[in-house]
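Structure provided below as structure tokens; questions to follow.
The complex is shown incomplete by one protein chain, all other protein chains being positioned as in the whole.
Moving on, here comes chain A:
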């Protein structure tokens, strides 16, 4: 991406809440330049800078999502738990909530779909939730390692996806829904840990019995 298109994308982000994820926003971003143009960018310029049709809109969606992730990190504090981090991320959706279903539909309607033989392409949405989950885990659970690193992220990714979908239909209850999901995940995690601990104790007992039997 060129410096010019990166600058215009950055200027386009505040316009999304009023105009949606459209080529119009990219066109209007030229009016926000430090030395603004007299008129918005023509369609040909938008196409040249950001790609044709839906490609330009997808570029804008990706830029908005990247910016939201960057803000997650910048606005986080040391004492924030996972719930606080994810709620802050959900809150950043609020100004553009009415445009998000269209944005996600754009992401899911990949140009590669005819080759995939699928009605929708889930990969961009999964990538989005995985990136949010990764950022949230680094902020709130920075000390998790090895296989727990992956299981934790997969869990948070699924929780965030469910909470964000809930937010699209019922924005006011989304934080409470998120809390419920996190609580359930914590209970499930504790149950698994206790099961693992019990299995460990059983194995140790079995090892002791075997050693006694063989006279070791």
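In this text, a residue touches a chain if its C-beta (ideal position, glycine included) is under 8 Å from a C-beta of that chain, and two chains touch if they have at least 3 such contacts; residues count from 1.
Simple rule for what comes next: contacts and distances are computed from a predicted model.
Visitor: Between "Serine/threonine-protein phosphatase 2A 55 kDa regulatory subunit B", "Transcription factor TGA2", "5-demethoxyubiquinone hydroxylase, mitochondrial" or "P-type phospholipid transporter", choose the name on the UniProt record of the chain that's been left out.
Guide: The record for the missing subunit names the protein "5-demethoxyubiquinone hydroxylase, mitochondrial".
Visitor: Can you say which of A:39, A:147 or A:169 touches the chain missing from this structure?
Guide: Once the missing chain is taken into account, the touching residue is A:147.
Visitor: For chain A, which residues touch the unseen chain?
Guide: 138, 142-143, 145-147, 149-150
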